[in-house]
Structures are given as structure tokens and as C-alpha cells.
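Everything below concerns the one structure shown next.
The complex appears here minus one protein chain, its other protein chains still in place.
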Amino acid sequence: MSHEATAPETVVLRGARPYGEDQVDIVVRDGVIAELAPPGTGSAAVVVDADGLVALPGLVDLHTHLREPGREDAETVETGSRAAALGGYTAVFAMANTLPVADTAGVVEQVWRLGQEAGLVDVFPVGAVTVGLGGTQLAELGAMAGSAARVRVFSDDGKCVHDAVLMRRALEYVKAFDGVIAQHAQEPRLTEDAQMNEGVLSGVLGLTGWPAVAEESVIARDVLLAHHVGSRLHVCHVSTAGSVDIIRWAKARGIEVTAEVTPHHLLLTEDLVRSYDPVYKVNPPLRTSADVEALWEGLADGTIDVVATDHAPHALEDKDCEWGAAAFGMLGLQTALSVVVQTMLLTGRLDWRGVADRMSVAPARIGRAHGHGAGVQRGATASIVLVDPEATWVVDPEGLASKSRNSPYRGMELPAQVRHVLRAGRITVRDGELAS
Amino acid sequence: MTNVILDGSDMTRAITRIAHEIVERNKGAADVVLLGIPTRGFPIAERIASAIERIEGARPDTGSLDVTLYRDDLRMRPARALEPTSIPAGGVDDRVVILVDDVLFSGRTIRAALDAISDLGRPRAVQLAVMVDRGHRELPIRPDFVGKNLPTSVDEQVRVSVSEVDGTDEVTISGGTR
Partner (left out) sequence: MRHLLSAADLDAEAAILVLDTAAELAAVTDRSVKKLPTLRGRTVVNLFFEDSTRTRISFEMAAKRLSADVINFAAKGSSVSKGESLKDTALTLEAMGADAVVIRHHASGAPHRLATAGWIAGAVVNAGDGTHEHPTQALLDAFTLRRHLRGGTGGLDGLRVTIVGDVLHSRVARSNVLLLATLGADVTLVAPPTLLPTGVHEWPCRVSYDIDEALPSSDAVMMLRVQAERMHDAYFPSAREYSRAYGLDRDRLGALPDHAIVMHPGPMNRGMEISAEVADSDRAVMVEQVTNGVSVRMAVLYLLLGGSTGEK
């Protein structure tokens, strides 16, 4: 099934406010922003009422699990693309931990092609660093980079590249094609059977702890390695105050490291685990409020470059069980922007330009997603999300586009709603619904 | 509106009379065991025992029998705290057990007490002494010794107070639509 249709030649987004600033008519012609005209002056066959809506560059998710191939019962490229589009995204990076693992040109091209067929967002496959995520032998990184999917981000996400030599080689090797290693920082021996953040609460609940040091020690090692070999490093889902400190230190030293934080680590804390409800089980685990505050600060000051969803759909049976047996992960694509608005914008930690940078510009730059994160300005590719900043909505997992239901925000009222999305000039979401 | 039916001296006279009747019926009190049903049946049983001692010169054994675990209406209320049960060292086998309670109403408490006793042993006979019989029996149970027969309507409340528990001795009736 293909949503790819001919883009109308001209679309006017009437009365939009780029980055929440002055109202304009955004005139889109041939997939490009032709001009920002005074409000009410633009005319075209297709006029979208964007009165008062905030216009941002289409969001880019550097960290998504689309589960295809292998776990199509939890998500497919198609359903994940829908969730992404409805969440305001125009591009997503699909993680490699599929079945089979995306560790060959064949698998990444398949995912790439499925994304094109779905036609709602650009799906950039992430290539595995090691064969089968096994952590022992480099996957054919060059072949994936040279494939039709043009892979630039490599990650064993879900597993840590814990072998220091292998990590060093990977960092070095991808320099040849401007790639980046996105590390899931988790020292495996320190986190055997880990179930939640290690602290007072894990001791009380009798759940095996996932200590902050297991994340921080790997990040510390990796920034030093990246420095040593002169490579760029990306750190996935930073979750602890100590990690923020290490990355801040590394950036101050000029080390080429970037980092992401998930929406759930910006909003939720380990206290939710008291319920033993596996919807709150995630890797890295929900941490303490002190960690959350450090993440806010790190994201605000640019230590953390990106908000990435780590959207991790799971079939019902993998969550509707006891904590210990449940899978790690939470949905995120359709709630990310709202959570960032709640935690960062409404609190004054970021303005809309800041939100655009962390959710579009920076991830596009890190992932080399050409044509994304170009900004709402004349001459840029017209990938735009229009957000109603005043609206609030109550999260109902049954109403989300994902195949899975494991949203930790069930019943929560969140601010800001995505109204319209354009990808390269074509409307993918209109009035909060997928455009047919 | 609350009416006092018996005052302290009325109750004392009733207990003395019951003691005499027990001795007469059982030709002495040698084999008698008085088992009071908590909360107020127990102090009444003790008082009857003291009265018998004054008559016979020897005090019969007394004990306390909580019947909560044998009740047939447990599911109609939240689980209740248990009251103490203490059976005299000699047990109840081949003795005359006299159950003592404050008010006899539906008879269900006594039904539960009879079941409880049969799990404790095999008395030669079981008799029943109550301070007030207010009628409205739901089971074929009748008292052997009664302090006061008191016709009531179902929605009235009869309350026996004893000084050991309540700080005063009296029997009152309240509520209802008479």
C-alpha cells in the first residue's frame, strides 16, 4: 500500500507562527518553502488554516523501534510510520534489533523500502554494529552505508558494545563514510537481571538494581575512546545525572560526542515502579527526580543534543504479566512533543526554537538526514509540523496509531497537539488525522 | 428514648434467683460448668458462680466461650476480632454446661455456641441462662433460666450493661415505634 501521491504544487499554511513567533502565511511550492508571506496574503489551491499554530521543522526521531522484520505483531514500519507522522515526525531512525537483525545491506534496504512504501515519514534504518548484536564481530558497516538505505547511524541498541576494542574499531571504521556509533551504554556484568534503577526503592521492592554507574562507566570509557581515535560518538537515552556530567565534561574538552534523552526520562521517575506495573519497565530504567532535574538542565544547556523517543512497542503478552517477565520499553512517538512541551517549554527551560533544535535540527544533523531539520525558512525543504500550543489532550493508548498499547502516559493530560504535518511539501497529517 | 427495664439491684436479684434455680434443677452444682459468651455473658456467668458459691459453699467452674468462628452470619459483616475462649482445666466431658449470655434474641448465637461446645467435648447436658429474653426466635431454642422476659418489637434495641465492662449495671430498651 502506498500513500505516495503527487504533491499539490502550492500549499499555503495560513496564519502559522514559525517557532511561536509572528504570524505568517507559509507558501510551499514544489516541496520547498517558497516564501513567508504576511498573514492572509498567500493564495493557492490548497490552503491550510494554521491560525495561531506553531510551525516547527518536521520532527526527527533518532531512536525508534519499528519491530519489522520479525515482530510485526508489536509494530510494523507502516503502523510505526503512522504513529510517527501523527506525532509530528517527518523522519525516524529505525533501530537494528529486529529479527533478523539489521546487520546486512539486505535487511536495511528492506526497512528503507518499507518506509518509502508507507510514505508517511522517511525511515532511516540504523545498522547493527556487530553481527546479530552479538558484540563479538563487526557487521558489514560499509556495505550498509553503501546500500540504497545509505546507513549513517550504527547501533547495537538494546545491547551495549561493551568490548572496548570492538568499540574502538567501530568508532574508527565508520569515519570512512561519515557514520556515527550510537551507544547503548550499559555495562553488562553490573546489570545482570537488572529490573529497575538501583537505589533505596529497588532495595525495598526487592527488584535487582540497574546502577547508574553501569551507564556512566561506559559513557566515560567511550568519550575517552572517541577522543583518542578522533571519532564522533552518540550516546543513546542518557538517564542519569552522572552521565550528564560526563558528557558535559567531554564536550568542554572538545570531544565530538552527542547525546539523547527520552521523553519518559524527562517526565517519569522510579516511584512509578511501586505499582509493579510493567508498563513502567524500561531500559535504561526510570531514575530519581534528581536525575530528571539533571536531564532537564542538560537538555536546556545543550549538553544533551536531542530528544529521541526510544519508542518501543511490545505485544500485550509481553507487558500483561509480572514485572520480572515483562519486556523493557514504552511507546513514545505520539506523546514525545507533548512531554517535551510540558517538561521543557512550559517551564521556560526551552523556547520553541530550542524544541525545534532538540527534536528536529540536531537529530537530523547527527543522523545525516538530509532534507530534514532544515528550519522554517525560505528555501528549506517543506517538512513542517504545525502544533496547537493551547490544546490539551488525555492519552488513551487505545487511540494511538501504534499496534501496541504500552504507553506509560495512560490517562495523563498533556499539553500541545499536532494538527498538521507536511513532509517535503506533501500533507501527511491534516487536522490531527492521517491525510489519505 | 431509652427506658431502664432493670436497675442494678434488679439484676442482682435476678442473678441470685437464677443461681437458686440452677442448683435446684441440677440437685446441687457439683458438675456444673458456667460458660459465658463474650463480651457480657462472661461477667454474668462469674456473678452466677459467686451466687451459687454463696448457696452451696463451693464455686462451680467458669469459662468463656467465643462463638464468632461458629457463626452463620459471618459474611454479613467485616471479619470480627475474636474474643477470648477459656475452658476450665477439667473440660466439659460429662459435665452440665450452662451457657450464659446477656440477651436471647434470634437464637443464632446459641446455635453457634452449641456447635462450639460439641467440638470441645461431650457434656452430659447443656442448659441456657440469659439475663433478658426478648423473643423473636428464629431457631427452636429456649432458655432454661431467664432474668427477665421482655416483649419487644424487632426494631427495638435491648442493651444489658454490666459494671465489669460498661461501668454500670442496668438493662435498657430504646428505639422502635411503640
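As written, the chains take the letters A and B, and residue 1 is the first residue of each chain.
Criterion: contacts are C-beta pairs under 8 Å (C-beta built on N, C-alpha and C of every residue); 3 or more make two chains touch, one makes a residue touch a chain.
Here the structure is a predicted model, which is why all the values come from computation and not from measurement.
Remark: the omitted chain is touched by one listed residue; of B:30, B:82 or B:139 this is B:82.
Per the touch definition above, the residue from A:325, A:346 or A:394 contacting the chain not shown is A:325. Interface residues of subunit B with the unshown chain, by the touch rule above, are 66, 69-70, 74-85, 115, 119-121. As for the chain not pictured, it touches subunit A at residues 195, 198-209, 211, 275-277, 317-318, 320-326.
Quick note on the criterion: only the chains that are shown with their structure count from here on.
Separating the CA-averaged centres of subunit A and subunit B is a span of 76 Å.
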